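Partial complex: the chains shown occupy the same locations as in the complete assembly.
Chains here go by letter, A and B, matching the order in which they are written, and residues are numbered from 1 within each.
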Amino acid sequence: MKPIVQFLKKNPLSVLLVALPLIVVGQSLGWSPAAIFALSSIGIIPMASFIGKATEDLATHTGPQMGALLNATLGNAAELIITITAVRAGLLQLVLASITGSIIGNLLLVLGLSMVVGGVRHGLQKFDKATASRNAILLVLAVIALAIPSVFSVSMGVPPLTVTEAGHSPIEALSLGVAVIMLVLYALGLFDAARTARAAGSQHSPISVTLPASEAPNWAIWKAIAILTLSTGGVVWLSEALVHVAQEVIVSVGISEFFLGIILVPLIGNVAEHLVAVQVAAKNKMDLSTEIAVSSSIQIALFVAPLLVFISLLLGHPLQLIFNQFELLALMAAVVIAVLVSNDGESTWLEGAALLGIYLILGMAFFVLP
Amino acid sequence: MKPIVQFLKKNPLSVLLVALPLIVVGQSLGWSPAAIFALSSIGIIPMASFIGKATEDLATHTGPQMGALLNATLGNAAELIITITAVRAGLLQLVLASITGSIIGNLLLVLGLSMVVGGVRHGLQKFDKATASRNAILLVLAVIALAIPSVFSVSMGVPPLTVTEAGHSPIEALSLGVAVIMLVLYALGLFDAARTARAAGSQHSPISVTLPASEAPNWAIWKAIAILTLSTGGVVWLSEALVHVAQEVIVSVGISEFFLGIILVPLIGNVAEHLVAVQVAAKNKMDLSTEIAVSSSIQIALFVAPLLVFISLLLGHPLQLIFNQFELLALMAAVVIAVLVSNDGESTWLEGAALLGIYLILGMAFFVLP
């Protein structure tokens, strides 16, 4: 028992792994979809955490350049797997909502919690304005680019479709064009991340945040690769289970596909990462905390979203980057807030509370949406 | 005569008290609604000024903590009384317009005038960037929270209702939820203000600005309480008179309820405070000037607006926080401008002139609205 207790002390989230056997039992005993959904969600949390830790650990083995690349591509692996599974199931509205939800979750919920926890402990917290500002600029540019086809689609009076059948509309072409440009920008960002990592410390790339070595689990390289493979496989399996019952949960529990996508899915995929951001804020490392939140958002906008456009084409469920007006509104708020937070260079618990307040208001609004 | 002359020198606005007897005369002689409206408006100005001075004076007696609370709650007393009177008369569109008008008046007219007056006298003026920035962030968050139900209501195709009969719509629930969250944030802000006040100087709370002691009138405490009571009663009476004829003025003079609410009412309720902001700018205390304007706006958004939601429920004229598109546009402009002004830390008369220009353009636009 003792090593297990020690392991759980180091990795308290692992206790949630108990959900895995329960899912198998539940599936064979025909438990309710809501129960399977909840268990799969709970199971994904420690798996995503292991992916994150294995990535961090591999990064320490591979040197800063390769490490930066690893963090930049695997940083949102759990989220990417869940959304690809949803694309295969044709839940395109859920996918778009969860892209939006991931960005606003990082910028409102995570930053808000970090500022409250950090601010209550340490009072006024300061962070490096120049770095935060540079990262925020890229985030804002990424979100503006992401939003352009949607705004055009709204202005042109095209109904806010999320699912589109064949028929090559101008908006579909635009959507693909935007995806190409974003991936090019992301590749440039990767190049910059690798270069920056080689040059100095590795924390200052806007799309790849490397945790300090002391935060890495210090595993042997084969162990890290094994854990990465296993936990990735686990997330794939759990995502299947989750998406499989999603449709039924929507009907039985009475929440919308939209609410599921914009609030619940991003939480499930990112809880582990969110916890890290809050923990470092509690240690008064507000720099690192804001970088995690902002760079994760940039990755979603510049990498996950356009990648999903191409993967969805291959999977026969073409996804257009046409967000609805509520998603656009939430993204615009995120833009404004990212600018504010970065240009300030300071945070207080009251600001954090205001961010949480806005997340709550948005959540209520998304919930009452018909 | 001499003490009266001295009193008028110290309190030049008091000369407007001459409107009070004229209203009584006018009401009994049946003067035109426009005349009664104008006289009531003129009468409110010195009354609001006395409320402000009595509050400042009480704050010096009660110590910084209680003083911060007083300033935070009584800072917009006159405006609150006028709008409650309007709610009772069912003029809900006027109430929403005056909430908006108060925020844009503070951020465009007052800041603009302050920058012009201060800039012409002192050239480039600087103010503490960090404080201004923190205050502006809270303002922006408050305004975004305030705007969310409206934007959702617009996007959902719900007609931009301002008056709603029973029938519990999702937007009505959202409106109440937002009001609760805002009051919680305001209570947290009060707590922070009291704590900050105890800790050091008292000027740095985003929702409560205490003028330097030299600006307080230095009255005995009973005198301050008496003046506060009398002038509050006076504002109540004058608001009744003003709102009573408002409907007729709209018809006879040919301006809209909307224009009345967004330009005239906020001016009437805030002239005294506005003058203080401009005066301190003229003395090159740009810090204090921007704090007065910004914290007054935060109070309107976080305290006056949600309070009116609840009071209007009790009064049987439920007010929803659904602003129309013109109000949203004006609020958005205010958001952008608040960020700019705060992040800059500098002001010139040319910037002030541009702010006044935008206020003028908005005023023209509101005036030509059908």
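Basically, a residue touches a chain if its C-beta (ideal position, glycine included) is under 8 Å from a C-beta of that chain, and two chains touch if they have at least 3 such contacts.
What you see is a predicted model; the values in this text were computed from it and never measured.
Undergrad: Please state how many copies of the single repeated sequence make up the complete complex in this structure file, given that 2 appear here.
TA: 3
Keep in mind that, in the parts below, only the chains that are shown with their structure count from here on.
Undergrad: In the complex formed with subunit A, which residues of subunit B make contact?
TA: 130, 133-134, 136-138, 140-142, 144-145, 148-149, 151-152, 155-156, 170-171, 173-174, 177-178, 181-182, 184-185, 188-189, 192, 206, 335, 339, 343
Undergrad: Which residues of subunit A touch subunit B once you look at their complex with the stated criterion?
TA: Contact set of subunit A toward subunit B: 325-326, 329, 333, 336-337, 339-341, 343-344, 346, 348, 350-351, 353-355, 357-358, 360-362, 364-365, 368-370.
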